[in-house]
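Partial view: only certain chains, each at its native spot in the assembly.
In this document, chain identifiers A and B correspond to the written order of the chains, with residue numbering beginning at 1 in each.
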Amino acid sequence: MQTHQAKRVEIIIEAPLEHRLTDAIVAAGVTGFTILPVLGGSGRSGQWSRDGQVSLAGGMVAVVCIVRPERVDTLLDAAFKVVERHIGVVSVSDCEVLRAERF
Amino acid sequence: MDAILSVMGQNLLSPIILSFALGLAAALARSSLSVPEAAAKALSIYLLFAIGFKGGASVAAHGLDARLALALVAGIGLSFAIPVVAFTLLRSLTRMSRVDAAAVAGHYGSISIVTFVSATAILTSRAIDYEGYMVAVAAAMEAPAIVAALWLAARGGSGVKMDAELWREVMLNGSIVLLIGAFLIGAVTGERGLAEIESFIVSPFKGVLCLFLLDMGLVAGRGLKQSRGLLSAGAVVFAGLMPMIGAAMALPVALMLGFSAGGTALMMTLAASASYIAVPAAMRVALPEANPSIYLTLSLGVTFPFNLSLGIPLYVAVAGLFAGG
């Protein structure tokens, strides 16, 4: 099966910033991403859990974005502007995709 | 005084308070008891819809009071003023950073709708009437405190501002929209509308509130455990004092507006309560440097139980003394 090099960018970000992040990455020309729910986690700002939360403030989401290698920098720049002052994690890994024309 | 104490004692033994206490105890004991996020959100949608609708229906029944506009203005004024007082108090009682203090102050200027709802439940069970439009005042008081908090933080040079997007997010926050929307639906459909859905929004209301408070207790308890050691004694004193200061600020305003005893108690409750939905989310966006553990723990872990157990009965009693018939 023919596959193509790509990058998988995973951004774990506070839920109240979700729309700012997706707006920013769309503005950077990346139109494909998927948002996964997050149940809880731990980091320098302590442990948290989504159980029973009513407020958005307590939660995070994971945004997964698969892009061509040459666009990863644009994406990271755009994402960084949003997460800069905020807690959250940005990681990038290599992957291969089917149907490269989609990216 | 005796009457106040007896009311307080009675309140402490209501299913509502005890449900909260159960959640708190379960979380502190690290029980696996938990309410799924979706269920908690569904309960809160129910409560907002029901309380808004009933407020609107009551306005439809009693006619629109000319004082509504004044009450809104007064509420907005309090929501701006309380953070300033809170900020000053915090800075003198604790060594919190300016940004943290501003964020906490913002929470106390805004309101907690479930505290409000609990107060209405107590009024209803004691057959004390109140102005139906108080839910509109509650909605109006959600946002201004956020502006005040950002202004307090910005005076220290942090350069934060409300951008247009944040304004929209705050003003069109789900809970504000639902509360106001349900209020309008209640006001438009009136008695007839209320009759249609009464057995959904009136009869089971208190029971649903119990489950919601169980969840609040769980969340508050987990928060308290996480932030153990993070809060100074001064901060905890603040969280116990500030509600009474807020209530005291609201009392003359309510009396000047000529509210009923019930309305006065609710106005005091709104002023005394601290936000745990709208303001935290806005702070995460606009003041990310502020530590969420501090403001969430003070608001949800200290002030909320204080109001629920001691505060509300006190405000009801005081309001009865000053505004009572």
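The definition used in the following text is that a residue touches a chain if its C-beta (ideal position, glycine included) is under 8 Å from a C-beta of that chain, and two chains touch if they have at least 3 such contacts.
Computed from a prediction, not measured in an experiment: that's the story for all the values here.
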item: Copies per chain type across the entire complex; value: A x3, B x3
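Criterion: only the chains that are shown with their structure count from here on.
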item: Complex interface listing, chain A residues touching chain B; value: 14, 16-17, 20, 45-59, 85-87
item: Residues of chain B defined as touching chain A within the complex; value: 34-37, 39-41, 44, 165, 169, 215, 218-219, 222, 226-227, 276-277, 280-285, 288-289, 291-293, 296
